[in-house]
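What follows is a single structure, written as structure tokens, with notes after it.
Note that one protein chain is taken out, while the other chains of the complex remain in position.
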Amino acid sequence: MMQVIANGIVAGAGYALFALGFGLVHSTGRFFHMAHGGSYVVGAYLTYVLVSKVGLSSLVGGCGGVLGGAVLGAMMEIAVFRPLRRRNASREGMFLAALGLMVCIQNGVSLVFGDQPVVLRTASVEPGMLFLGARITNVQVCIVATCIAAAASAWIGLQKTNLGMRIRAVASSHELATVYGLRPEAILLLVMVCASALGSLAGILSGFDTDLTPSMGFYAQLMGVAASIVGGIGSVRGSLLGGFMVGLVQHLGVWKLPTQWQEAIVFALVAVCLCIRARGFLRTNWGTKD
Amino acid sequence: MPKTPTLQCDGLFKQFGDVRALADVSVRLSRPGIVAIIGPNGAGKTTLLNAFSGFVQADRGVCRLEGLELSGHSVAEVARLGIARTFQEVRVIDRLSAIENVMLARPGQRGESLLLALASLGWRTEERVNHAVAERALESVGLGQESNRLALELSYGQRKLLSLAVVQATEARVLLLDEPIAGIHPERRVSILNLLRRLRDDGKLLVLVEHDMPAVREVADTVILMDEGRVVAEGEPSDILQRRELVEAYLD
Partner (left out) sequence: MDYLLHVLVLFFLYAILTTSLDLLVGHSGLLSIAHAGLYGIGAYAAAIVSTHFDISFLGSVAIAMLAGVLVSFCISLPSRGLKGDYFAVLTFALQMVLFHLLNGWDRLTGGPLGISGIPAPAVFGAELDTLAETTLLFASCAGVVFALSRNVATSPFGRVLHALREDEGLTQSLGKHTYRVTIQVCAMSGAFAALAGALYSHYITYVDPTGFTVVESILILAMVILGGPGTILGPIIGAISLVSLAEALRFIGIPASEAASLRQIVYGLALIAIVFLRPRGLARA
């Protein structure tokens, strides 16, 4: 039981990290960034190359992966999202373009690395330490810690710094922010870079925990979006809450069920959460148009 | 035995956050008739229309249509019971043509059943009738020439007229009209006022929320003055709009 909860928390931390970046992009750019999983998978594979092929240490390789994910985010923003925004693309349009990007990135990765899982884990698999009756590896502790640290710094960054104030201004209204002399496009780019860094960090950490496959991005994408919506999209606290909730639901929901059913049931539970929360979310926003 | 009012509400309360939109509103309206609800912005006029049409569920109190309680009925059910409405922000279906907008509003269409639609059976005649009715409704608001244009190509005033044609086509007994006159081209004004009178003479109850006082004076049988969610005064337009203290306090 404790093991199941621990696994749920570890998975949830990953989703929370993903949802954090996804939510940031949504609240400033006002669209579902369905290619956020692209940074996730590219960050993880880049780290794999740097660590396993080039032979850098995990830490340096991880930093490289984060950097790569951030650069990818900047590229997506400059090449796709910014021009679309200038053309007044609808929310659905942005959603679809991002979905298209995600398909490209996943298949790009699969072209280069093949569809077979690759292993990033550097050290031999340790049994992990015993904590409240659950076995947890160092990597898993690291995932949870990073997630909380990232959430805390995102919160401080948004609430306490001048830059955070500017980001929040852009989030509340692009037009108004322009009136106050802010440049929304620059801020949106910055947000995309930070968010993609967070997304790739989530990918890299999960890469140290499990194997890498090109389709991991799509999986994380769905879970991250679900976490984001379930927790209340766009707030740091909501992302954390949603991430852990989805993670726990995923692991507790299928506990003791035959493995063949697990995946289907996980996604069914995600769909149920999504239904309940998305509707609640829309209802609270009833009558407001953005 | 007293006649059951067509539309009534008793002790209606509605709170939005800190704002009291309706505070103990009770009205009784009978058809045929034209009732104008007037009052300053934020008086709760539109909220009252929303409560009658099912868009807003009151916190307390009941609305009735011909004695039948409306609370708990969905917007569509209320509409099917015979209440049609227009919206202040003028809502029509942009990507349908003017005439399709009006035809959409016709009640009880057999072609709205999936099976008959699939088979393309049993609704062609009905559609022709609806087309003719819709054309007449468009002509009555002066949009006869625009029937095949998409609603999004029409001007603001034309869209407002279109929404009037739409509620006419519903054949509802009660029409709730949110600012039907304001913003209408002066040339059209007279004919719209005549249209409202004609609808009343057909036996309908028209409830208008309106800021255009000359129009209210001309067309309304009854005026209800609201402020801060309450009914302040109710009576004939000549009476209410003559009372200096009311006009000065609420309408200037």
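Letters A and B name the chains as they come in the text, with residue numbers starting at 1 for each one.
Convention: contacts are C-beta pairs under 8 Å (C-beta built on N, C-alpha and C of every residue); 3 or more make two chains touch, one makes a residue touch a chain.
Values in this document were obtained by computation on a predicted structure and should not be read as measured data.
J.: Thinking of the complex as a whole, which visible chains are touched by the chain that is not shown?
T.: Within the full complex, the chain not displayed touches A, B.
J.: If the hidden chain were put back, which of B:A23, B:V62, B:I93 or B:V133 would touch it?
T.: B:I93
J.: If the hidden chain were put back, which of A:Q3, A:S52, A:S110 or A:T178 would touch it?
T.: A:S110
J.: Write the list of chain B residues that the hidden chain touches.
T.: Looking at chain B, the ones touching the missing chain are residues 53, 55, 74-77, 79-80, 84-85, 87, 91-96, 100, 103-105, 107, 109-114, 116-120, 123, 127, 166, 170.
J.: For review purposes, identify every residue of chain A that touches the missing chain, sorted by number.
T.: Listed in rising order, the touching residues are 31-32, 80, 83-84, 87-97, 99-104, 106-108, 110-111, 218, 222, 225-226, 229, 259-264, 267-268, 270-271, 274-275, 278-279, 281-283.
The definition used in the following text is that only the chains that are shown with their structure count from here on.
J.: Compute the distance, rounded to whole Å, between the mean C-alpha positions of chain A and chain B.
T.: Here the centre of chain B sits 48 Å away from the centre of chain A.
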